[in-house]
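With one protein chain held back, the other chains of the complex are shown just where they sit.
Moving on, here comes chain A:
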Amino acid sequence: MKTLRTYLSTLLIAALVITSLPVAAAPASPQSMDLVSTQSALAADRTGADRERINEILARADVQDQLLKQGVDLDEVEARVASLSDAEAQQMADQLEQLPAGAGVVGALFAVFIILLVTDILGLTDVYPFTR
């Protein structure tokens, strides 16, 4: 909840700052000028929708919850969410359950073992390296 509030307040501050300074014409502080960022131009290129930004911010809060549920340490969760790009955060929020998680070879049931043994010998799978 605390982090959600942090995100929302950041969003609100950003929105207020942007709308209250319609023209960055004041040459006094050149570095404060608010150019269109590469990320928002790329995002517009991808989807054409401006409110994507807000969805992406909400998505991050969602991913944070999901990572906690998946057993990631509380200390690590924020750093992991922060290292995702907006597009990745969106992908994680939408389909973490369906995303394949690379783990390697794990034990298989006997029936499955036989099938995979055959497909291994046929060169379709690579579960049991001793087949070669």
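FYI, contacts are C-beta pairs under 8 Å (C-beta built on N, C-alpha and C of every residue); 3 or more make two chains touch, one makes a residue touch a chain; residues count from 1.
Note that in this section contacts and distances are computed from a predicted model.
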Original post:
One chain is missing here; what is its name in UniProt, given the choices "Periplasmic-binding protein/LacI transcriptional regulator", "PA2778 family cysteine peptidase", "Branched-chain amino acid ABC transporter permease" or "Protein translocase subunit SecD"?
Top reply: "PA2778 family cysteine peptidase"
**OP:** By the contact definition given up top, give the residues of chain A that touch the hidden chain.
**Re:** 22-25, 27, 30-31, 33, 35-42, 44-45, 48, 50, 67, 69-73, 76, 79-80, 82-89, 91-92, 96, 99-106, 108, 112, 115-116, 118-119, 122-127, 129
